[in-house]
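Take a look at this one; I'll ask things after.
Note that one protein chain is taken out, while the other chains of the complex remain in position.
Up next is chain A:
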Amino acid sequence: MVEVLDKVDVVTVGVGWTGGIVASELAKAGYNVVGLERGRHQKQEDFLQTKDELRFDSRYDLLQNLSKETLTFRNNPDMTALPMREYGAFHLGTGLGGAGVHWSGVTWRFLPYDFEIRSQTIDRYGEEKIPEDMTLQDWGITYDELEPYYDKFEKTAGISGEENPFGGPRSNPYPTPPMKDTAALRLFRDTTEEMGYQPFMAPSANLSEQYTNPDGQTINQCQFCSFCSRYGCDFGAKSDPINTVIPTAEETGNYELRTSANVTEIIHEDGEVTGVRYVDLNTGREYEQPAETVALTSYVLNNVRLLLQSGLGQPYDPEEETGVIGKNYCYQVEFSGRAFFDKQYNMHMGAGALGMAIDDFNGDNFDHSDLDFLHGGWISLRQGGRTPISSNPVPSGTPGFGREFKEQSIYNFYRMLSVGTQGASLPNRYNYLDLDPTYTDEFGNPLLRMTFDFHEQDRNLATFLAERIENILEEMGGQDISVNKELGNFDVEPYQSTHNTGGVIIGDDPETSAVNSYLQMWDHDNLFVIGASAFAHNGGYNPTGTVGALAYRATEGMIEFLDNGGGQLVTAKNKSKLT
């Protein structure tokens, strides 16, 4: 028997960055919010023994337990998808705060070009510049419209940064000054400056100084201890949901958090969502939580899965090119090159978001007239903090084990530097998400199926960026430079980035998008689907700055929706096509 609970104003499915932002804003506005999180409760004290590479980096202690739930993967519709049995190209978060607890903290704004990518590309290069299978779309919102929400997220998180010379206009500088630089970062800065580029410090959620945000939450000064990406911070110096938005929500008295609560279905009737069903993982009991509005904040992949599983929205069909749920799944073209130096750099010190960047080859910041791809990526030297198990750099030609390997890996531990990029990932008709016909999770529900590969666009972009990286490493004085210029096929095994995007995309036309610019479902007014699932493509940056901005805008929409007793917040283009 499913126990039906008392109705609340808002329920969030998952409590990471997006679920936390919804909780804080709606609870502050006086609405009662319930947060359902499948993972454990966690707070800073849980991370006092965090400096443990084996546990967190090699064994992925904080990540989703794949024995209970994973996804299946194939490169194209002709292959049979198979489960991702172990990690993994991307690392899925679980527990209070989600992946926000163990993220690195690089917090970008996308470029104005990103939001109007289709029209600006056509304006500048003509429609034939867009390859046939590239389902490139404008976002139905401009950079200028989103700017106030970027500003808000940056203030919540206290981002430490320096203005991007290629970035869109800012209403305010970053709330805190840029992070300290290092010997390696200075080498990258001086070199790229000499090459005529415009280096600057990457925007960081590991803070340069102690900071109290507008909600009164304090984040400490980063100590550069290096235990950051994949670790929770023991010092409260990385902005995450558990030191910002979640305590803000709790302090209102309007927020109730339930952990070990795994949502299995969004319940709906006649175009209206009525609540969610979840399993209490401690007892196995099932509950129904009725709500005025539901915020689906369970990360990109489960946002798509829960919609499909609940029969909400029209599933995307790549053959017919109809439907929207699962469409425009994108990722990141992420890789790096490395070289060796005589000097020893303190590469074991660092912070997740510590890095020196150039944006000269991102977006449409450079002319693509004679290039066989669109967009680009930020290029950087990052200093996250090197750890000894995962980092054993050896010059090419060194055997993979034994005396020489040991000698070289020890000698070069501090002598290797790498320069990397996060290239944009543009949509392709055949890259999409749907439900797997064979494999199931612990409850017997179908796993999400990912169909994804790199295409011409991605390969050409990768080769171009690899050449820039090679030049920079050369100018830096590196020896034995190694940069892979061939992207190959997407491989689900080696870690690349947890920058999955799309599947429930934003737009101004219900025919081609699933949510409006408030992330409200076109065909279910009281369901808001929040996360990078809304990205119509992925830019050449880490996603969470844009995720945070979209989430803040969504909360404004939710408040308006609740205040006014419902309705669509945006008038759709092509409304006649809405059935």
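Miscellaneous remarks
Going forward, a residue touches a chain if its C-beta (ideal position, glycine included) is under 8 Å from a C-beta of that chain, and two chains touch if they have at least 3 such contacts; residues count from 1.
The criterion applied here is as follows: contacts and distances are computed from a predicted model.
From the set "ABC transporter ATP-binding protein", "Acetyl-coenzyme A carboxylase carboxyl transferase subunit beta", "Gluconate 2-dehydrogenase gamma chain" or "FeS assembly ATPase SufC", the protein name that UniProt assigns to the chain left out of the figure is "Gluconate 2-dehydrogenase gamma chain". Contact with the chain that does not appear here is found for just one residue of A:17, A:166, A:188 or A:227, A:227. Only one of the listed residues, A:74, A:129 or A:429, touches the absent chain: A:74.
Only one residue from A:125, A:366 or A:439 touches the chain missing from this view: A:439. By the touch criterion stated above, the residues of chain A touching the omitted chain are 48-49, 51-54, 58-60, 65-67, 70, 73-75, 79-80, 82-86, 88, 180-183, 186, 221-227, 235, 343-346, 348-350, 387-389, 392, 399-403, 405-407, 410, 413-414, 438-440, 489-493.
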